[in-house]
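Submitted below is the structure of interest, expressed as structure tokens.
The complex appears here without one of its protein chains, the remainder shown in place.
In this document, chain identifiers A and B correspond to the written order of the chains, with residue numbering beginning at 1 in each.
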Amino acid sequence: METEKYNNTPQEPTISLTVNGQMHTLKVEPWVSLLDALRDHLQLTGTKKGCDHGQCGACTVLVDGKRINACMTLAIMRDGAEITTVEGLSQGQDLHPLQQAFIDHDAFQCGYCTPGQLCSAIGLMQEGKAKTLAEVQDLMSGNICRCAAYSNINAAICEVMGIENRGGSL
Amino acid sequence: MKSGYIGAAVNRVDGYLKVRGEAKYAAEYQAEQLCYGVVVSSSIAKGKIKTLDASKALALDGVLQVFSHENRTSLPWFDRSYKDEDQPPGSPFRPFYSNEIQFNMQPIALVVAESFELARYAATLIDVEYKAVDFNADFLNSQEKAYEAKKGKSGWKPPKSRGNASKALKHADVLVEATYFHPAEHHNPLELHASTVVVEADDTFTVYDKTQGVFNSQQYLMNIFGLSKAEVHVKAPYIGGAFGSGLRPQYQLFMAFMAAKALKRSVRVVLTRQQMFSFGHRPMTTQQLSLAASSKGKLVGIKHEAIAETSQFEEYTENVVNWSGMLYDCPDVDLSYKLLKLDTYTPLDMRAPGGATGVYAFEAAIDELACKAGVDPLQFRLLNYAEQEQNEKLPFSSKELKACYAIAADKFGWARRNPIPGQLREGDNLLGVGMATGVWEAQQQQVMAKAKLSPDGQLVVSCGTADIGTGTYTVMSQIAAETLGLPIEDVSFLLGDSDLPMAPLQGGSWTASSVGPAVLSVCEGLKEKLLKEAAGLPHSGFKGAKVEEVLFKDGMLCLKGDPSVQLSIAALMKQRNLAILEHQTASMPDPKQSQYGKYTHSAVFVEVKVDAELGNVQVSRVVVAVAAGRILNPKTARSQVLGGVVWGISMALEEESVMDKQYGRFINHDLAEYHVAVNADVHDIEVIFVEEEDDVINPLGVKGLGEIGIVGVPAAISNAIYNATGKRLRALPFTLDKLLE
């Protein structure tokens, strides 16, 4: 393969990521995605890998306040960034109101998409673009829930955002 | 404290961990010196590997080994060593066994390296030369090669015909003949299949596997690698969905284990999303239906023939046509189920296997027949209502389907339906309504459970079952807490560990109905033991008391007849000097069950909006009423059914794994092109549970809900599309192109 001649010496720069308020300094090769840096290097496995291609939303985290797919960016591109993952949503043992609403509305089954759903919904709230249930649904469609707890996810989000939810509830 | 946990809308007990990202899945366990395996998949469908050159990969610093058929460790010869609990008859796929390629995307090598990225890179450097041979992956153009399925996997029943359907069809007033197609579908649980094999200090292995049955994975590894139970432990406390994909040990388990054993290093192997399309799928199926009725809507003849794909090496079977024989009262029924061998991987049970496929076609054809006879489809079903199970002529253990029809129809407003298609327009959309019946088996399996009570009143109940998102942790905790009268906070339920008491695979909607009774039984046994201890105390007021005379509440034992006689569990255990009180039982189905037909039923009503010009379909409203015996937890139960309904919507409108005939490869193998329902697909869905008592199916009267939610939904959608547009679509999924004309 022709590319090999460039690649035999790995470049391993040091980067810093502030994750959930805590600064981490780590050495990563450029080919490490932010998602793998979180999961494999920082052992923050709350953020999930569901497709590794930006097609499911399980890896959603907040980077400098905005929700993105952690699988579709390189850790090195986020050097110096502030990152919030699901592990950073609670205050100690106290759940974020959205986490509690997810439990109350049974907004998950297997739980694998849940961290991404939560981070995505918090990003959604911060964006302030969703005013109706239909808008919540469109703007949450980047998070696949294969167990299909969508109605309950919407109930939880609408409750926390104070949006009328006509999607049927418990 | 609260009492009456059974039947209460208790929040999921694993919810706190799940919303905090603390529930750990198979790929999330750490180990000293963990290394990473990446699978290389074959790029041809059939043939042989001529050469597999790993030298470039091995030359990279940090690449530990490349495993393939060329250097694999010694493996057993016989098929029986590769068997598993969900295996169809045949010769199971044996990874790395030889240079033979049996299907496209067959795993042919595992690259193990110090980091995931390095292993992934090295995997691209493996040079493989194949000798490809002709293959057949063309299901629709080789239907004539189908043969009658003779033997099947466990749970499969050869379809039984009765009477003379051909004659009945010939002389009927109203006849419908139609062919339906169901594409291949993939489970696509959100968690990628993964195994982390940890080599422990004592050279035993702890395996974290994505599986619906820890014992299945354990036994598989023991058989292949010649190990004892003590040498290999399998754990799966959390599973990120499975829907059947975890019923058989998948190849990442084999590979991670082989690598760990050979390298004496802990290894993690995670499949890519693309590789999630390389094993097990719901089979492509064609179904030919001929149904006949009298002019008044009495069903007089049913002919249902199905042809389903299987692989060259295993005969995967599912109950596709049997439902057509059991659902309605009809004297003449002709059923046939054939298999067609293709050069692809063996299909695999996927949520409501067979039922989702067969009931779809049958209930769509019933609608065609009812409409042709000019009878309201709901009325038609009532006219042909089966008071006993029709295939075996057995009484039902319970069947509240009539109540389902009535309640759901009323909630939905079925009475306002316009029987003439294409009449209702709202802007660009045509509106239509449709309904269908859903059915699934209610089964109980043998299960063992164990309970341990400590003096502080903490109860630990355990069973090696699974919770793939079904709510097993929660409902079992409820049963245990209620039975022993403990606050649910003091109860823990352990599962997903091969060191725990034996349970079958989690599947078939039988977990609540099988593990539930075991948990009930083991807690009842513990009650007996507690009472015996209490009676043994000096001057005990419990002497001679029977267990039904004692109330277990708030961590206390109390004589019902004399409430002044009471004793806390803590005090009792202290006085008897008990460090722990333990009990283990097995529960199994009562033999009398065989004299009954045991089923869960549902009635599904659907409203669709179809863009009259552009063809896109929206399922705007669903009302589903389910009769599933006792509901242990209405909150988690509703979620199960909601999930099933959305699966039905997804199956009806979006899901299709496309087999490319040039390559024999599923070509839309990612989540961008294999569409599953997203949030915006979901509108108003109402789930109703109809009261149903059943003292036959198991001591709890619970039937299970994993599958019933999906069954009936695609048919109801199909029928609603007809009502909206006058078009009968007979090939899933109902994408907009099929409605353009």
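In this text, a residue touches a chain if its C-beta (ideal position, glycine included) is under 8 Å from a C-beta of that chain, and two chains touch if they have at least 3 such contacts.
Assume contacts and distances are computed from a predicted model.
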| item | value |
| --- | --- |
| Omitted chain, identified by the protein name its UniProt record gives, among "FAD-binding molybdopterin dehydrogenase", "Branched-chain amino acid ABC transporter permease", "Hydrogenase" or "Two-component system response regulator" | "FAD-binding molybdopterin dehydrogenase" |
| Residue in contact with the excluded chain [from A:Leu17, A:Leu139 or A:Ala156] | A:Leu139 |
| Hidden partner chain, touching residue among B:Ser142, B:Ser161 or B:Gln274 | B:Gln274 |
| Touching the absent chain when the full complex is considered, from B:Arg120, B:Lys153 or B:Lys372 | B:Arg120 |
| Chain not shown, touching residues in chain B | 43-44, 104, 117-118, 120-121, 124, 274, 428, 613-616, 618, 653-654, 658, 660-663, 665, 667-670, 672-673, 675, 677-681, 735-737, 740-741 |
| Missing-chain contacts mapped onto chain A | 1-3, 6-8, 10-11, 13, 29-31, 33, 52-54, 57, 60, 66-69, 71-74, 76-77, 120, 123-124, 127, 129, 137-143 |
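Convention: only the chains that are shown with their structure count from here on.
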| item | value |
| --- | --- |
| Computed distance of Cα centres, chain B from chain A, in Å | 28 |
| Chain A-facing residues of chain B, complex | 9, 11-12, 14-25, 27-28, 30, 56, 60, 115-117, 121, 124-125, 188-192, 238-243, 270, 272-273, 468-471, 635-636, 638-640, 642-643, 645-647, 650, 670-672, 676-686 |
| Complex contacts: residues of chain A adjacent to chain B | 1, 4, 8, 29, 31-32, 36, 39-40, 43-53, 55-56, 58, 85-87, 89-90, 95, 99-100, 102-104, 106, 108-115, 118, 134, 136-138, 140-154, 166-168, 170 |
